[in-house]
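Here is the structure we will look at.
Note that one protein chain is taken out, while the other chains of the complex remain in position.
By written order: A and B. Residues from 1 in each chain.
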Amino acid sequence: MRNAQLAAGGALLALAAFLFAQGQSLSYYTPLGPGPGFFPYWLSGLLALLALGIMLRAILGPPEAPPNEPPLTPRVAWRGAVAIATIGAVALLIDPLGFRLTMLCMLATLLPTLGYRRPLGVAAIAVAGGFGTAELFQRVLATPLPVGLLGI
Amino acid sequence: MESSIGLLLGGLATALEPGNLLFALIGCVLGTLVGVLPGLGPVAATAMLLPVTVGMAPVPSIIMLSAIYYGAMYGGTITSVLVNVPGEAASAITCLDGYQMARQGRAGAALAIAAIGSFIGGTLATMGLVLLAQPLARLGLRFGPPEFFALMILGLSLVVGLAGRSILRTLASAVLGLFVAMVGIDPVIGAQRYTFGSLELLDGVNVVVVAMGLFGVGEVLLNLEGKPVRPIAVSLGSATLKRADWRASAMPILRGSAIGFVLGFIPGVSAVVSSFASYVLERKLSRTPDRFGNGAIEGVAGPETANNAHANAALIPLFTLGIPGSSTVAVLMGAFMMNGLTPGPFLFRDHADIAWAVIASLYVGNVILLVLNLPLIPLWASIMRVPHAVLMTIILALCVLGAYTLESNAFNVWMLLLFGIIGYLMRKLDFPIAPLVLTAVLGPLIEQSLRRSLEMSRGDFSILFARPLSLSLLVLAALVLAGSTVQAVAKLRGADAQI
Partner (left out) sequence: MRRAFLAGFATATAAIMLPWFFAIASAQAQTFPERGRPITLIVPYTPGGGVDFVARTTAAALERELSVPVQVANRPGAGAQVGITSMIRSRPDGYTLAMIVKPTVLTHYLDASRNAIYTRASFQPIAHLYSVSYAVAVPANSPYQDFRSFIAAARANPERIKIADAGLMTAPHVMLSMLERAAGVRFAPVHFNGGAPAMAALLGGHVEGMSGGGSDFVPQLGSGQIKVLAVTADGEDPLLPGIASMRSMGVDVLFNTGTGIAAPAGTPATTVQVLEGALARIAATEIWQRALIGYGITPRFMGARDYAAFWLDFEQRVGPVLQAMFAR
């Protein structure tokens, strides 16, 4: 927990510096009061102070008990990586491929990866999630979900 | 006042005609459906069905639209409790304890108290609307930009009340939320701020996507083991509320009604403030604040009640002044106008029968929602029985669906992923998430109302302190801040001395 907090503080400090630098091009004050750069200036300073506080606390303070959360095992890491990659793939594919096929592939990939491997169950959920949801949106809510190059 | 109640009863008779009841029922079912599929939300649902009502008579069409509205709000509660996916920012706070209750096998109790609390909050707010609409509307108008700014600062002071184990990490989370809020075209001179050349970021980051990522995706990423660390045991018997639950929830429901009602009749105050304020207040008043965040039923009862009372009170400025207090109410106003009814003080004079039928039907919508949902709760809760892997996949799919349909935009799916990863890291590093959501909502409101105040005073800050209402709210905020800080520091000194 100590090293993790140190790293978190460091990351926040870097983020504060980045946000401060990005905010420099914005005008700090206008004739009628704070400009768009006013809050970035002060809040990035505050964030840097808080980050330093978190780092100091990690170095000087007594050790903290880690939060009561599941441990990160290799299996969890692999599943997490697949989940993240799948959401990224959805973001890339949903417009060219259409909602139905994208959601079908997402469910067909995630279900077995996360530990549900009954073929019929996976197929049923994937089809219902991809095509059933789209039908629901189309017919009941009158909201078209994207149709891909395939025409579905 | 006597006559108000008489007229309301007359309206009730109209609203309870079988045809109108049928539309209320259809509306509740449609609305719940929209709410359970995150992303669309109450505003979009009512707006999309508005043209459908073009040919309908005023009473049934307005009954249906308001039923959709209530249904969608409750649908958002269902997903918050069952799968930790808030359908709108106001129900994000319900995730904190509702989802924990669900994990402890008490999803039914959480959903039941939310439905009952919403019903009571809606009832009390409707009574307030009937009896006190005129004086309250005038009070609401006193909230100009300086008062609004002071009220939002008061909202910001709630952040400390959301503190977890470390005040430093709580404040860092709050500041991150303020930075999220700053993305986009700034409200002062229209400059691009933190947009990094992206067209999609010009309008800022959508808070619903932030909440879905932090809560929904972040939670899934944390719980990817085949067997959940904390067992999910669901028995349908737990759907009923125990005597202890009632005792714990009674006062939070009453207080939540008051908070939601008071904040609701001020035009432009987000329902997020009501639900967060109720949560913080209950945590403050509780003798066992440590239960909050670990499945405290008060943490569901209070905010859910406040949320619904707020929604009902938001109708006060519409009926009395013709001003829609929120975007959903603006859609309802469209329905009024299309039917030749101009909301405002003359609505009751020119169309008293319809006006009272509408108010009564809003109430009937609340009743139907309760009647419809209580028997369905075991069914909803049974989703907790599906295999862990399936549940996790469904959560991710709902989040993706919601993020996409929110603005028909794949960009929001990327934002969902980004905030999912941030949410995961925050959990791992013990940074509380709720402060980030709260400040992301409040940030733009604070900056805009400050700017407006200064536009009024031509740059003179004394406008914030010279007006009595604004000054008293700012003093109150300072007191809340000081009180919470002292309390939090003292508590931490006592426990394991963390600052």
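Everything below uses one rule, namely that a contact is a pair of C-beta atoms (placed from the backbone, for glycine too) under 8 Å apart; a residue touches a chain by one contact, two chains touch by 3 or more.
It should be emphasised that the depicted structure is a prediction, and the values quoted were computed from it without experimental measurement.
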Residue, one of B:Leu12, B:Ile26, B:Leu141 or B:Met251, that touches the chain absent here: B:Leu141
Options B:Leu241, B:Ile323 or B:Leu464, residue touching the unrepresented chain: B:Ile323
Missing-partner contacts on chain A, residue numbers: 78, 82, 89, 93, 96-97, 101-102, 105, 108-109, 112-113, 117, 142, 144, 147-151
On chain B, residues whose C-beta touches the chain left out of the figure: 43-44, 46-48, 50-51, 54, 140-145, 185, 187, 189-190, 192, 197, 199-200, 202-203, 267-268, 317, 321-325, 327, 330-331, 334, 337-340, 342-346, 407-409, 448, 451-452, 455-456, 458
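Simple rule for what comes next: only the chains that are shown with their structure count from here on.
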Interfacial residue positions of chain B with respect to chain A in the complex: 30, 33-34, 37, 40, 45, 48-49, 165-166, 168-169, 171-172, 175-176, 178-179, 182, 186, 188-189, 191, 193-194, 217, 220-226, 228-229, 387-390, 392-393, 396-397, 400-401, 404-405, 408, 410-411, 413-414, 416-417, 420-421, 424-425, 427-431, 447, 450-451, 454-455, 458-459, 461, 496-499
Complex interface listing, chain A residues touching chain B: 1, 4-5, 8, 12, 19, 22-23, 26-27, 30-36, 39-40, 43, 46-47, 50-51, 53-54, 57, 61-62, 64-67, 69-70, 72-73, 75-76, 79-80, 83-84, 86-88, 90-92, 94-95, 99, 103, 106-107, 110-111, 114-116, 121, 125, 129, 133, 136-137, 140-143, 145-146
